[in-house]
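Here the complex is missing a single protein chain, while all its other protein chains stay put.
Labels A, B and C are assigned to the chains in the order they are written; within every chain, residues are numbered from 1.
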Amino acid sequence: MSRETADGAASEQAVPERPAVEVDGLGVVLGSGTARTEALRGVSFTIPYSRSVGLVGESGSGKSTLAKVLAGLVPIDTGRVVIGGERFSAGTSRRRRDPGLLQLIPQDPFSSLSPRRTAGQALAEAMDPLRADARRHRSAIEEWFERVELPASAAAKYPHEFSGGQRQRIAIARALCTRPRIVVADEITSALDLSVQVEVLELLAQLRAELGLTMLFISHDLAVVRHVSDEVAVLRSGELREFGAVEQIFTAPRDEYTSRLLDSVPGAPGFRIRD
Amino acid sequence: MNAITTRPWPAFLLRKAAELLLAMVALVVITFAIAHLIPGDAARVVAGVDATAEQVEDTRARLGLDRPLAAQFWDYLSGVLTADLGESFRTGQPVSEVIANRLPFTASIALFGIALTLGVSLALGLAVAGLTRGNRNPWLDSAFGWATGVVLALPVYVIGAVLIVVFAVNWGVLPAAGADSLYSYVLPTIAIALGPIASMSRLVRREAAVVLEQDYMRTARGRRISTFRQYAKHAVPNLLASTLTLSGLILAGMIGGAIIIESVFAWPGLGRAVVDSIIERDYPMTRGIILTVGAVAVALNTAIDIILALVDPRTLRAGKVLA
Amino acid sequence: MSAIPPIQPEEVPAAAARRSRRPGPMLAIGLALMGSLVLVAVLAPVLLDADAVGLTDDRRQGASGEHLLGTDEFGRDLFARALVATRLTLVLTVSATAISVVLGVAVGLLVWMLSPRVRNLVLTANAVAVAFPALVMALVIAAILGPGAMSATLAVGIAGIPAFVRLSATMAAPIMVRDYVSTAKLLNVPRPVILVRHVLPNLGEALLVLSANSFAVTLTELSGLSFIGLGVQNPDYDFGRLLADGLPNTYTQPIQIVGPSVMLVLTGVAAMFIGDGLAARSNPRLRRLVRGRRSGMLHRADELSQEMAAAHREQGGAAGAAALRVRGLKVATAQGRELVRGVSFDVAPGEILGLVGESGSGKSLTAMSAAGLVPDGVDATAAEVTTVGHDLLGPVRSGDLARDVALIYQDPVSTFNPALRLENQLTEVARVHQGMNRRAARRALAAEFRRLHISEPDSRGRQHPHELSGGMLQRAMIASALLTDAKLIIADEPTTALDVTVQAEVLRQFVAASGSLGAAVLFISHDLGVVEALCDRVLVMKEGEVVEELTREQLARGEVKHPYTRSLLAAAQYMEPSAEEANE
């Protein structure tokens, strides 16, 4: 619905013909029988290369479902998704996807890394899914650790030896080291303390600039997406309520729900709890 | 996404019924097969050790063991459908009658046993969990470990023998064997329940240690209600799911224990009968009893699933809680 | 989950982590026992075989110096036999356990390669097999294979498979939905590799625990088969065979069953202790975070700190009217690590005091201690804690305290008891302490629900917590505070787990409710924005100390002195969606 807006906000970098991600009339139904729910309804938007879209929604909005659809973990019922030129729709067989196409940074820093494997092994698995040999890729791994501001010695450590923020850095490195065409970050800061959130967000903003990432950044918190997004999509109850450039969303929201979201952020000018 | 489904019960019950049916069909096939897989010639065993070849063949014909397997299976299957499990090779008595006579004895000690187990282990497990919270009373911790460990490691027949020696032979306060009066039930029930009490109270204690750490227990403490009320009203309901799930397994284990304990106490239940029937190659009896035990186990399992769903509606869709 | 983590996981120093790897007492005893048994199993058959097997004329003798446990009907030394039997027993039990575990786990994991429909079918069939008495199954298998050591082992092993299929399938289920597994799937790691690389290692310790327990069960099942006559057959002998051979003589020559019984118990206990020890080590919930006895009690501080508190008291001025008065509160772990280092503050009636800080700052511990709820594993001391007139350091009329102080916690889902209906929980204080009957309590609760504009107020109470959303649950909590006319509400991050729009709504109702009660509020939050909008006064906590006290106005104007507060404020501003920062 807002493809024009997205295309209009062009960046300086050279943009390939087609956008990195096109979501067109996407509909997803979860469950069956009495438990059946429509998680997504007619959602359309695009993400051009080297651009970042922030996807905001509260619980039940379908934002995680959308991430899973892009990752191929949830089948499509109606509409289609084109990622890096590859089309996926209801009929698409569930064949394996090229890991270079899309990578997901998961939400929970405690569940995103296997407790029994070192940080180095986690990255090695991304680089070489079959063998996952950390020694073979040592220099590449160290290079990535440096990039996410972790010491090289981190490679030999196990997840429980890291703080939550550090784990998310490892998860970010793991997702980026395959150089996917698009990265989906699903609520990656929601479990962290505020100051740590800021650090991770700054790191991500920095990497975005450095690597020209194409990214879908998902959060329940409107405030979080601001520093890492070019455009913002607001999702509610499976429908896209608003899609626009980040300044426009924050300064002149068109949708009533977006305004309410903005006003609900503590500290925002519209935030009132005492009459 | 907490969509509350409107009517999960019919679907749940339907699924359970289908499972039950499937299990019964499998049981019928398996029970037919096992009797024939047990080595040894039933006709020979029935005719007697010293019988002549001719007598053995006569016996074989009399028992219908000379007929093709398919025909025997058909007889069995149609018999099962009409609740006719055939006649014992040994006594010629209808198997269903034998089972009807003996099942109540096994069922009663199993049920008394499970009731005793549930009651004692909930109280014991909770008490120990409460008393050893936060590393308090470490001696109790090890005492509990040793006591339950020893009881669990002792075979049920040794426990039974010890109980008999102490209570029946030395003190003479309870009968040593038989099923004559209500007193007769005391020792077999205790013997059969001690092991399960040990394992269940270990489970309760382990689960309770987790439950007592839960936020809602702190909430309850915040209401400053008595410790007893905290445990009885707030902790116990949350232990029911796992204890019930385990009690299904324990009931199965009790039926296994019954096989052994019944000969120690001369208990006229199914356990002794199934062992005897296997040794005597009494196929219809073996089949009938195993079919019954299996059916009871499956039915109990289903019943426990349903009770679980009543106790904790979340399991309606989520399936079973881990044992 | 818990809002009061005594120690943050990431704060556990490497040394502590290493220490927890050391075997606990249970594990040590278990390993030592099992080690000795293995030694006996290796040596006894070599050293004692002649005594154990050779026929002599000393038949059926009692215990003597020569024959410690007497002899059997063949004149064989029963002590030697009990020791020699260790080898066969261990071999058979380990083999049977291995059959159950290896095949069970293999199937339990492989079902995860099947489609959900087929997997459910397999697991349902397996559930039936699990429900079937294992001993009966073993009995049948042993009968089919013909009695003997080998068939008994196979029988018990096979009969144990279904349980392990179920356990491993169930334990694998939560791992299969872990993010690292979905990430591996996205990386196109083949399913079998995922199972071996990610699932199996994470089941490892749990499976070890279960195997140790299963070893103990297998042990008694094997001996049960021997008792029935379908187990190990003479001339082979394991503990079960010896026991079954000796059992007819229990009454005449009880010494005959002593050897095998003791050995059986030692073996079983060794296995169980190893299992327990491993479980305690691997399960963080059971792992002792603190050694030593700290019971979660609030004590009066010693003389010195009382003096300090007296000084504080003078500074604080006359505060007899304070709804909450805390002086010199300290909370420490058993190792002596101070989590709260001498905090003092007052909350005036009707005042909303904010307590701000990041995780580990001690703010929740402070609040809970003020309510007299000190978590296990830590001890709190204070010179004074007076809560709505109740001196928490002395004997307390718990009913009055429960009525006067209402608590609202962070995670609405975990603070409600999932097994009980809402009304049973929310009206408990009114019913238990105020003697309200069930029906009156239910009506009163419905009235409060209505007051908070909760939909369907009359039927809400009969619902279970899982049927309500988080925001609804927190509102229900507020209703509970209204029900008892609480004088002090201690709210520990009550809206952190909620969506922003819901958070605003709940906060609004919270303020209205506390206002209508005229209650004092101690409000814990990490969010400066919330605190600024809500509180009259704010205490900033860092590492167990109050570093700064601010009024709402000071906070709103950014008039903060302490660098920590300033960094908090900066982080909050980074997140603020206000217009002037947008094009940074």
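Following the convention adopted for this analysis, a contact is a pair of C-beta atoms (placed from the backbone, for glycine too) under 8 Å apart; a residue touches a chain by one contact, two chains touch by 3 or more.
In the analysis below, contacts and distances are computed from a predicted model.
Asks: Which one, "Peptide/nickel transport system substrate-binding protein", "ATP synthase subunit c", "Nitrogen regulatory protein P-II family" or "Dihydroorotate dehydrogenase", is the UniProt name for the chain you do not see?
Replies: UniProt protein name of the non-displayed chain: "Peptide/nickel transport system substrate-binding protein".
Asks: Who does the absent chain touch among those shown?
Replies: The chain that is not shown is in contact with B, C.
Asks: Of B:Pro8, B:Gly64, B:Pro237 or B:Pro268, which residue touches the hidden chain?
Replies: Spelled out, the listed residue whose C-beta touches the missing chain is B:Pro268.
Asks: Thinking of the whole complex, not just what is shown, which of B:Arg90, B:Arg133 or B:Arg229 touches the missing chain?
Replies: Of the candidates B:Arg90, B:Arg133 or B:Arg229, B:Arg90 is in touch with the missing chain.
Asks: Check each of B:Ala127, B:Val186 or B:Val210 against the chain that is not shown and name the one that touches it.
Replies: Considering all chains, including the one not shown, the answer is B:Val186.
Asks: Among the options C:Leu39, C:Leu55 or C:Ala570, which residue touches the chain absent from this view?
Replies: The single option touching the absent chain is C:Leu55.
Asks: Kindly note down the residues of subunit B that lie in touch with the hidden chain.
Replies: Residues touching the hidden chain, for subunit B, are 38-41, 44-55, 58, 62, 90-93, 97-98, 101-102, 105, 164, 168-169, 172-181, 183, 186, 262-268, 272-273, 276, 279-281.
Asks: Even though one chain is hidden, which residues of subunit C still touch it in the full complex?
Replies: 53, 55, 57, 59, 73-74, 143, 146-148, 229-230, 233-235, 241, 244-245, 248-249, 251-252
Definition applied: only the chains that are shown with their structure count from here on.
Asks: Just list the two chains that share the greatest number of C-beta contact pairs.
Replies: So the chains sharing the most C-beta contacts are B-C.
Asks: Using the mean of all protein Cα atoms as the middle point, what chain has its own Cα mean nearest that point?
Replies: Looking at where each chain's C-alpha mean falls, the closest to the middle is C.
Asks: How many angstrom lie between the centres of subunit A and subunit C, each centre taken as the mean Cα position?
Replies: Computed value for the inter-centroid distance: 33 Å.
Asks: Quick one: report the Å distance separating subunit A from subunit B, using the average Cα coordinate of each chain.
Replies: Chain centroid spacing, subunit A to subunit B, equals 52 Å.
Asks: List the residues on subunit C that touch subunit B in their complex, please.
Replies: Answer in residue numbers: 1-3, 25-26, 124-125, 127-128, 130-136, 139-140, 143-144, 146, 163, 166-167, 170-171, 216-217, 219-221, 223-224, 227-230, 240, 243, 247, 250-251, 257, 261, 264-269, 272-273, 276, 279, 285-286, 288, 290-296, 371, 373, 375-377, 398-399, 401-402, 407, 409, 411, 414-420, 424-425, 428-429, 432-433, 464, 466-469.
Asks: Mind pulling up the subunit B residues that touch subunit C in the complex?
Replies: It is residues 2, 4, 19, 22-23, 26-27, 34, 37-39, 133-136, 142, 145-146, 148-150, 152-158, 161, 165, 169, 195, 206, 209-210, 213-216, 218-225, 229, 233-234, 237-238, 240-241, 248-249, 252-257, 259-260, 274-275, 278-279, 290, 293-294, 297-298, 300-301, 311-314, 320, 322-323 of subunit B that touch subunit C.
Asks: Please give the residue numbers of subunit A that touch subunit C in the complex, ascending.
Replies: 58-59, 71-73, 96-99, 102-104, 106-108, 111-117, 122, 125-126, 129-130, 132, 160-164, 174-175, 178, 193-195, 197-198, 201, 220-224, 226-227, 246-247, 250-251, 260-269, 271-274
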